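Rather than the whole complex, this shows some of its chains in their spots.
When the chains are written out, they are named A and B in that same order, and each has its own residue count from 1.
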Amino acid sequence: MQTPADVLIEALPYFREFYGKIVVVKYGGNAMIDETLKEQVMQDIALLHYVGIRPILVHGGGPEISALMKQMGYEPTFVGGLRVTDAATMEIVEMVLAGKTNKSIVALLNRQGAQAVGLSGKDANLIVACKMHSPKGDLGYVGEVARVNPGILNLLVERGYIPVVSSVAIGPDGESYNVNADHVAGHIAAAVGAAKLVILTDVEGLYADYNDKSSLIVDMDVARAEEMLRTGAADRGMIPKLEACITAIEGGVPRCHLIDGRKPHALLIEIFTDQGIGTMVHGSGA
Amino acid sequence: MQTPADVLIEALPYFREFYGKIVVVKYGGNAMIDETLKEQVMQDIALLHYVGIRPILVHGGGPEISALMKQMGYEPTFVGGLRVTDAATMEIVEMVLAGKTNKSIVALLNRQGAQAVGLSGKDANLIVACKMHSPKGDLGYVGEVARVNPGILNLLVERGYIPVVSSVAIGPDGESYNVNADHVAGHIAAAVGAAKLVILTDVEGLYADYNDKSSLIVDMDVARAEEMLRTGAADRGMIPKLEACITAIEGGVPRCHLIDGRKPHALLIEIFTDQGIGTMVHGSGA
């Protein structure tokens, strides 16, 4: 049996490796809904901060957007599987993400003794988007990440603040865009030169064949990730996550991880123990 | 007739006086609703920034909160003239203030070429509140400003960012509180050592007798402001604004201004011209 000291000593090489480095965490799924898991993720993030790592948290929405829309009497429309986001919908999305989810995460982190600062992509023009053009019709304010201006993130992490970023972007005329939070995390990881991108999901990791739970991929290079996207082998929900990993790796992030956010303290286990969890994507040369 | 050069030369003593100083602007009323006025205030704030002043913008909500509440089917309740803010209401207040109003101001400022960063009182524990206790009944999440932690504001203004602060505060257990935006502005002005607090209102200024439009007070000291509060001479809407001025002045801010936000570029006129506008409140010794 491991004593507490054993655990800490096992973690030593990881403390050493990530000392002073930035780790971008994409927070979502069950870990964002279940109160116990939520609390645990906040402890994990605070712990990263206190052992000298510089975490940046990126989050999207969740069921809260749909709930509010329903309450306000809106009916969702879809084009090619993507939600049509008209101006009224965008307003709701932004209120929920930047005004509710973001600030609630900030408050939870502050309760752990951290100093979190919530940002949307509008703050200091952090995330600049362009409109997504779908061949199947106008999607409204659905955008794609065009550029990340990381100045404000670097300033905050250097001074010991934990940035919490919601996936709302700013368009060329100051308008809001709804962008994919996984993509935001990938672009931010690349722009700040993160040592790691960790994406919390609701599955164990990536399966070679997603009908076969025994086919979990523990470790793959970026070329295989690209291949899986090309051949459609990846499960639909995993596509933006794989894309985020590819963006990050091409931007110089050495390792990206898809891990199971339903597992208590998955983040700590991934970062500080020898025990492999989830799927790691790394550069082709690594 | 004044040439452009005359105007700039008239402004010279003011440029000199406020060079490198912080000016806190409470933004509200019509200037927040009328699109032209809104645009003008944003230009004014950007101009302050570009001539070497460090503006901090504080805003409350506006009619948007009530509109959203109605749309969601909520009926407001009042106790002693104050809106009872239950948890559901507080959530709406926070979404509107921190997710909609705040981010829309940030986007407008960024279009002027500035780098604005939106904050709520939760970010970096900026505004700490305690529950307001009313003798007439429980008001729910209505709070009073207990403390301002100005570290994040000082960091941002030193680096050339413009902080935009919404009047949501954090309570002892991380819960959200609805606090008066004038009060927030007064406390922030005191905490950062501002050279000025300017409150935009929908009236010309403070009247000695608010039924007599010819009784505008151009200049008064803090003792008279306190007297007006004590004797009930101040118009109800002006009470929190006067309180904010008193908080600021007691905290060391030399001058506070109540000016008419309906007037185009009232802020610039107040700060950069010899033309007196609105009501100035200053320390007793000044």
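Quick note on the criterion: a residue touches a chain if its C-beta (ideal position, glycine included) is under 8 Å from a C-beta of that chain, and two chains touch if they have at least 3 such contacts.
These numbers come from a predicted model, not from an experiment.
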Practice task
Note that 2 identical chains are shown, then give how many the whole complex contains.
Solution key: 6
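Keep this in mind: only the chains that are shown with their structure count from here on.
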Handout entry: Distance between the centres, which are taken as Cα means, of subunit B and subunit A, whole angstrom
Key = 35
Exercise for the section: Please give the residue numbers of subunit A that touch subunit B in the complex, ascending. Expected result: 68, 71-73, 91, 94-100, 102-103, 106-108, 110-111, 115-120, 122-125, 152, 155, 159, 161, 168, 170, 173-176
